[in-house]
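Of the protein chains in this complex, all but one are displayed in their positions.
Note that the chains take the letters A and B in the order they are written out, and that residue 1 is the start of every chain.
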Amino acid sequence: MIIKDKILEVKNLTHYYGEQVGCEDISFDLYQGEILGIVGESGSGKSTLLKCLSGQISPSQGIINFCIDQNQPLQDLCKISEQKKRALMRKEWGIVQQNPRDGLRLRVSAGGNIAERIINEEIKNYSNIRHKALDWMDKTEMEKSRIDDFPLNFSGGMQQRLQISKILSSNPKLVYMDEPTGGLDVSVQAKLLDTITIIVRDLNVSMIIVSHDLAVVKFLTDKLLVMKSGMVVESGLTDRVLDDPQHSYTQLLTSSILQV
Amino acid sequence: MYVAVKGGEKAIKSSIDLLEQKRKHISANQDIQISQLIEQLSFAVDRVLSEGSLYDKNLSALSIKQAQGDLVEAIFILRAYRTTLERFSYSVPIDTSSMTLKRRISATYKDIPGGQILGPTFDYTHRLLDFSLLNGKETSNKKNTPKSDDNVFFPRVMEFLNNEGLMEKEIEKLKSKPFDITREPMKFPAARDQWLQILSRSDEGFLLGLSYSAIRGFGSKGTHPFVGEIRYGFVDVKIFPEELGFEICVGEIEVSECEMVDQFEGSKKKAPQFTRGYGLTFGYNERKAMSISIIDRALKSQEYGEEIRFPIQDQEFVLYHSDNVEAQGFVSHLKLPHYVDFQGELNLIRELRKKILKKNKDD
Partner (left out) sequence: MIDGFNFAYLDEATKRMIRRTILKAICIPGYQCPFGGREMPLAYGWGTGGIQVTASIIGMNDTLKVIDQGADDTTNAISIKNFFKKVCKIKTTEVTENATIIQTRHRIPEKKLSEHQILVYQVPQPEPLRRLEPKEQETRKLHAYEEYALMHVKLYEEISHYGSVIKTYAYPVRTNRRYITDPSPTPKFDNPKMDFMEALQLFGAGRERRIYAIPPYTSVKSLDFEDHPFEIQTWDERCDICGSNNSYLDEIIVNDKGEKKFICSDTNYCEKNIKT
């Protein structure tokens, strides 16, 4: 893999809920096109970390530097205005929610859902917006004929595909996925993972995926952070971490998957 | 040629005449006196002055008479009058712990210093129609008015919990000038001074329903709060004129106050404490004061970091929809002509139907 621009740089990120630790002293870098996995049991701080990174909560301490413009130095997300942060969320980032219902407008058609992020860029021409929306449905292997249907009536897998179309339609630099295949049947999961891999590699978009499912992580990610009690206990290339775990907790995690 | 209907002016005049006629008794009954309303329909008078947010029993009774007993209409009339009055001063906060009590009860302690005072309440009446009232034979009854002893001090029940550190602290003093809902538009997120004022003059029925929803389970954490204390009685209203340099009492008002104890908050490290809800209204409006105290607690959900799941926890939902002058106005505006908008809808629906019917035919 060719090393490209660094798009995210996290240093000593810490978040407390009152006096309780959410996540503590986390540092890592992410480059363009790279896919990072974060694993750990529930309560290990994965979701807190994801929320900090994606601007949903402000961390208590630490720096999150993000590449807003290739020609500019990275900027600390904790210091930019709310306006800019919201603009980034609409365009440069996307958050694929575990429950697609949280990431979709259920009373807006599939096409309208995708259109929302396209409209930020292009608001003049209806047909262009519609073509782009159809195009994205095609890429995520959805039936184009369902463009005017409401996601309320879609299956879980379809809803997740729609959510992914919606997020990717603005050509984001960075996509966060929170348990993207959680709650789906195994066969549906596999197909969805295939789709995600193909598109993401094709677009060269960077991703951070939170999951407790090591199979998902192994399949999708390049690098891995293993979290426990709010801290990163092990990190490195995914294959290395999973094949040759160093920390006892990682060993426990990998052994538990082998038993399945 | 068609001539469009005219005569709005005439129609309004006749309508007002008819309304006036409706009020005037056809039988030989006497005109109701304002003093009769104040004495014999005191709960109605209190409700109207509380929601009309103008403490004046005479005007409250007058508006009830003018509105022919339609209390929401009476509240509206009183509010519209109130808005024209000059604001000459803000009072200093009333001190309900030095209230001249007519009623004071606690559901959390059997006995409290100063004692429980049941006072006038419907609570233990049997709701049987009293046919003896039918013919208005009632004689004036002045004997049974027990005097409450002014010298007895009635400490607040919540203070006992507070002193032990079991109760979350009430804010001592506002940092800035209190919000004034009669002078400023609503702001969000709203602070407690804003919402307590709004609730104090909100529609009693709406508040009752909301608070009921919370204790049935559509509310924040605690589903069953405890009445720490309910007080009803008189308090002095004082102002502090800068030029005088001391407080002067300008009158006395009746208020109802409720303090509710709710379930505790805490975490592994923070010691648990009870939380509180507070409600105060003009007049004898106990049911409403209780409702407010439940809603007050629910509206603190955000501050406590509780998940906002139900209408009662949602500031905008509660505060925007609780004022009956606003609510009745907007609901009733649907009676106004909407010919123009409806014409737009008519044209559109015909257009759309034409398109589809034609397409179906072509297919």
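Keep in mind that, in the parts below, a residue touches a chain if its C-beta (ideal position, glycine included) is under 8 Å from a C-beta of that chain, and two chains touch if they have at least 3 such contacts.
On a predicted model such as this, the values are computed, not experimentally measured, just so you know.
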Legend entry - Which displayed chains the hidden chain touches across the whole complex: A, B
Legend entry - Residue of B:Leu18, B:Leu134 or B:Leu336 touching the missing chain in the full complex: B:Leu336
Legend entry - Contacting the left-out chain in the complete assembly, out of B:Gly115, B:Gly136, B:Pro185 or B:Gly245: B:Pro185
Legend entry - Residue numbers in chain A that touch the chain omitted from display: 82-83, 86-87, 90, 105, 108-109, 111-112, 115-117, 119-120, 123-127, 129-130, 147-148
Inset, instruction - Can you list, in ascending order, the chain B residues touching the missing chain? - result: 1-4, 6-9, 11-12, 76-77, 79-80, 82-84, 86, 182-189, 316, 325-326, 328-333, 336-341, 343-348, 352, 355
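In the analysis below, only the chains that are shown with their structure count from here on.
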Legend entry - CA centroid of chain A to CA centroid of chain B, Å: 48
